[in-house]
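Mind looking over this structure? Questions follow.
Every protein chain except one is present and positioned as in the full complex.
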Amino acid sequence: MFAKLFKYQRADLIKKGYTMHVPADVPAEKKELFTENLKAITRNKDHLFLFAADQKIEHLNEDFHGKGIHPDAAGPQHLFRIAQQGNIGAFATQFGLIERYGMQYPDIDYIVKLNSKTNIIKQRPHSLFWGTLTNIANILYNRDPISSKLWSVDDVAALKQTSGLSIRGVGYTIYLGSKYENKMLAEAAQVVHNAHKKGLVAILWIYPRGMHVSSASGFELLGEAAGVANALDEAELLAGATGVANALGADVVKVRAPAKAEQLEIAKQAAGNTMVVTSGGKQVDKAELLKRIYEQIHNGHINGAAIGRNIFQHSLQDAIKLTQAVSAIVYDNATVEQAKALL
Amino acid sequence: MFAKLFKYQRADLIKKGYTMHVPADVPAEKKELFTENLKAITRNKDHLFLFAADQKIEHLNEDFHGKGIHPDAAGPQHLFRIAQQGNIGAFATQFGLIERYGMQYPDIDYIVKLNSKTNIIKQRPHSLFWGTLTNIANILYNRDPISSKLWSVDDVAALKQTSGLSIRGVGYTIYLGSKYENKMLAEAAQVVHNAHKKGLVAILWIYPRGMHVSSASGFELLGEAAGVANALDEAELLAGATGVANALGADVVKVRAPAKAEQLEIAKQAAGNTMVVTSGGKQVDKAELLKRIYEQIHNGHINGAAIGRNIFQHSLQDAIKLTQAVSAIVYDNATVEQAKALL
Amino acid sequence: MFAKLFKYQRADLIKKGYTMHVPADVPAEKKELFTENLKAITRNKDHLFLFAADQKIEHLNEDFHGKGIHPDAAGPQHLFRIAQQGNIGAFATQFGLIERYGMQYPDIDYIVKLNSKTNIIKQRPHSLFWGTLTNIANILYNRDPISSKLWSVDDVAALKQTSGLSIRGVGYTIYLGSKYENKMLAEAAQVVHNAHKKGLVAILWIYPRGMHVSSASGFELLGEAAGVANALDEAELLAGATGVANALGADVVKVRAPAKAEQLEIAKQAAGNTMVVTSGGKQVDKAELLKRIYEQIHNGHINGAAIGRNIFQHSLQDAIKLTQAVSAIVYDNATVEQAKALL
Amino acid sequence: MFAKLFKYQRADLIKKGYTMHVPADVPAEKKELFTENLKAITRNKDHLFLFAADQKIEHLNEDFHGKGIHPDAAGPQHLFRIAQQGNIGAFATQFGLIERYGMQYPDIDYIVKLNSKTNIIKQRPHSLFWGTLTNIANILYNRDPISSKLWSVDDVAALKQTSGLSIRGVGYTIYLGSKYENKMLAEAAQVVHNAHKKGLVAILWIYPRGMHVSSASGFELLGEAAGVANALDEAELLAGATGVANALGADVVKVRAPAKAEQLEIAKQAAGNTMVVTSGGKQVDKAELLKRIYEQIHNGHINGAAIGRNIFQHSLQDAIKLTQAVSAIVYDNATVEQAKALL
Partner (left out) sequence: MFAKLFKYQRADLIKKGYTMHVPADVPAEKKELFTENLKAITRNKDHLFLFAADQKIEHLNEDFHGKGIHPDAAGPQHLFRIAQQGNIGAFATQFGLIERYGMQYPDIDYIVKLNSKTNIIKQRPHSLFWGTLTNIANILYNRDPISSKLWSVDDVAALKQTSGLSIRGVGYTIYLGSKYENKMLAEAAQVVHNAHKKGLVAILWIYPRGMHVSSASGFELLGEAAGVANALDEAELLAGATGVANALGADVVKVRAPAKAEQLEIAKQAAGNTMVVTSGGKQVDKAELLKRIYEQIHNGHINGAAIGRNIFQHSLQDAIKLTQAVSAIVYDNATVEQAKALL
């Protein structure tokens, strides 16, 4: 249905293309650098495969050790080895990790993640009965999420200068609907603008979250639990998130993947000339992962994938192969079967 | 009644005129630029038709997709196409969108919106019975609105310089009565003053909102629900809002339209030499829209209209025609019938 | 009783005089300018009649339109006409209004008000029974007042430079006892110091207010409702407020008038060499207003009056006459009868 | 008991001496100035009598007018007259007061107090029964104390330069245990460091206070109410406070006097090379005051006294005599009887 509904606009988009789009706030003397950075991670197409691994702060150690996780994943060097030896568009991780390992892995194209929070603070869901002491205790206990800028774009520029590393852009996460949304929107807008002033690509991670976000907005959960019934609402909120990214001037937005690839169509439209990639979420079967990515690009018409756990929780060799398979789909128009042959 | 009551002052106003009023904080070397910017969007009259489209953050995707919304509206390019091809005074939207599309639409006169919030956080109304657990849960759950400055006037000046775009002014929203009113008043005062220092026009969006604003102040709702009975209170709060804009030094203030055009008379008085425009709100019948705008200008004596959804939720061609009809009323003194002929 | 008790100190004060007192933080090169500014508004005496009109933000439109308010008051120009044509010491109003009208009214001596808040947020009084759900709901609902600096002293200096207007000083409001008292004390201290560094006079508006201020401290209410019984407490809190102004280095403090003029004696003592003026509050009979001002100066020994509503809610002609009558008392030692003859 | 326990360390301390200790963050070119400032207020000994009078903000007018307070105290000039004509080490009061009176009292050695709050916000004690609505109302009503920096050390340096006044140092108050402790610790640390950079002496006022400080920590109350039983806890908390001052780099710390002078022994140890003085608190009999000061120095081994109310609530002549008596004990090793002879 979506495919038909938006046929005109999409065709229009694809013909005119937003590849190599240079934002108006990139100064003349940085336009070439910006284009070069964007080309490097998109391979001169409007596609992106982001190896997204900021989980050492976001999820603490739970993504790096335990059942179903290969022992290779225990140390942070694993991430850099995959990024260096694998086939990816860019590796997104915190400034601190790049500062500590970058000199040993100089061939990687980096996206420097500028904010992060841990997952220690958990929300209690609203009680079934609103006006109860239990619900009041919950409301008082809950804290809306906030992730603050830890490093500035100027810090990134200084690191790039000092180290000579191939830093292509920056990343920042926003939790829409949080009580602190205003602080994150303000930091994000400045991160995007300052990145452009330095000729760097700006990527936003956007997730609706907090006490005022109904559980229906937890995309991952929704997709798994709720199915088709309220799929439209999910698509609309997703489209809200990608639209915010476009209105903030971002070059790329990373959102949670919805239950069905087709639900991305409207979010892609709302994103305008901001590229859309989806996160892979928890580990799934490798074949299933490739199928999802394929469908999101071909049925959801988005620009690619941002994968972390589904890559780094495997052994180094398996992870490297997986990056080759994902890149085949994202950059080289491979079918799922062709990609699977690379595993 | 209002027309009589304020006859003296209005006549006085109109004779002396505030057209081309140059605020005292515009430096000598920027006076010509300021006048040029104000002339461009008012067409050398004291009238303004603002195509106001900051909804991609304010309302997420709900204004751009769904029942009654033309598929053309799904992508943000639609807004720029209307602005470029239509007949408007200026196009107000976020810095981020202008940065992403401006170079492709260089003929538009831009007002750069500097702050925005999403509509995810909803208020629960006070319970009928104050001292109940339900009401306490509501009070604890509610969050007063805050919209923070995402970009500075200096950012706008840099964008203008870098891009060469025709940026005429800036916009900022204040929620009066919010717990965070003080933060928004402070940012707004600085935005206005800094805009003037750069020769830019300053426009404030002002809405009373928050837990301490009685529901009677929700103009749109009130107009529809309550009718004549408490119409005076609505008019007074509206006049408070326009008076605040004048006291903050704004050149233009945008407020919610009241139920009846005559209610604007007192708000226009309170605004002094700050121009007043009203927002169009949710989509209504095209003829009804034109009639409202006409009455607000001719019976409410305000300076024009700020329309968003009522334009962009139509197809590109319909939207273009609508801008011509609205401009005919706002700038060319057309009757409703004359304007309707342009649809 | 007060007259006797403090006879020694007052005589001492009056003999030595604080007229033309130059604070120690006024730099040498600004001493002449500071003295000139202070002389201009005090007419070379230790008296001040301040036309205080910041109500367009503080009270929204309720002071400018309605029963008992002359239609002339509806537009902000009214304030400037009174200030220009009347006989006042100085006109205190927001930066924004001065920026919008100042060039048309260049003969006025201005005090630029730097902060303001609206009156939308109302406090619910504590319940009679402390440990009830109703009281808990009230405590959760209430918000202590905060008024933030909207413009800096540097902004004022720039405006003065750009416009050539006769700006004599700045004003700032503090709500003592508010949860946010610390923020306002800090801004006020800096406003006073920065004003002195620029040779400008610094005036503080100080009101104890907030959830922790017992209702007995609402001077206006107290005066009207409680009479003599607890008048002493009121006097002490008033003296606390004027003492704070002195300790912050202010040249003038504006406080709410107490029920009886004699109650000002102790506040005048506590103020030391900071001039004390009282606000006029809600509109009263003209003769009553003049009598109050006379008594506060002659029995309360304060330095003058700060009047807003009691002037501008009248027609332009009546307001102008009233300023002449008030100035006669404040500056020319007129009796009430002599002053009334000017109406 | 304490005397024995710490005999070794104290002897050690006294022999090596901390007199004229120059902190390591005083730059070479300011060492002489710092030493001169410290010598001036300690009279080249490790003793200090601070005339501490910041009550015009801290206690509003209640210390300056009322039963048992001499009428001389009503005006702030009283403080300066005492400081100029009496015999004190230094006069500590707010920047604002010094700015307003300093030029008339140029012979005083000043300590500029940089922060202050009023006493309007009162705490409600925790209810006997924790889980009651009354207790919840109390917790919601209470506000932990915060006192913010009103003036910077740079402001003090500018005032000193502009005025030529004999400014010897700065003072700042911290409420340990308050929810806002972190803000005050941060400001205090910077005040101390910045003072040293300018060659100024840094004095901290430190009081544990707030909802999480058990009533047993209210030293004054404890001393009076609880006696010997829990005297040790009081001594430990006091030692915590003086230790914090040392760890913040302060030259002098002012704490509340404990019930018994001997309790100061451990606090003196914890303070290391930071001088310890105690506040006098509410007015007591003059002879009693002198006895306390003597015992605190000779039995508690602290460095002196910080007296305010117990001096300025007397007539000018009595106050002057009192300063001479206190100085005799603090600086000249007088006995209580010798000191009393000076009254």
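Per-chain numbering from 1; labels A, B, C and D assigned in written order.
Criterion: a residue touches a chain if its C-beta (ideal position, glycine included) is under 8 Å from a C-beta of that chain, and two chains touch if they have at least 3 such contacts.
In this text the structure is predicted, and so the values were computed from the model without any measurement.
Across the entire complex, contacts from the unshown chain go to A, D. When you scan D:35, D:85, D:135 or D:283 for touch with the missing chain, the hit is D:135.
Contact with the omitted chain, checked across A:26, A:41, A:57 or A:191, is made by A:57.
For the chain left out of this panel, the touching residue among D:266, D:289, D:302 or D:329 is D:266.
Which of A:146, A:186, A:287 or A:342 touches the hidden chain is settled by the complete complex: it is A:146.
For chain A, the list of residues touching the undisplayed chain reads 54, 56-57, 60-62, 64-66, 71-72, 74-77, 93-103, 116-118, 120-122, 132-137, 140-141, 143, 146-151, 155, 158-159, 162-163, 165. Residue-level contact of chain D with the missing chain is found at 5-6, 8-9, 12-13, 21-28, 130-133, 135-136, 139-140, 176-177, 179, 181-183, 185-186, 188-190, 192-193, 196-197, 208, 210-213, 236-237, 239-241, 243-244, 246-250, 266, 269-270, 272-274.
By our rule, only the chains that are shown with their structure count from here on.
Path length between chain B and chain D in the chain contact graph, taken as the least number of steps between touching chains: 2.
Because chain B and chain C share one sequence, their contact can be compared position by position; here under half of the interface residue numbers appear on both sides. A straight line joining the Cα centres of chain A and chain C is 55 Å long. Centre-to-centre, using mean CA coordinates, chain C is 34 Å away from chain D.
Counting partner chains per residue, chain B has residues 132-133, 135-136, 140 touching two or more of them.
Applying the touch definition to all chain combinations yields A-B, B-C, C-D.
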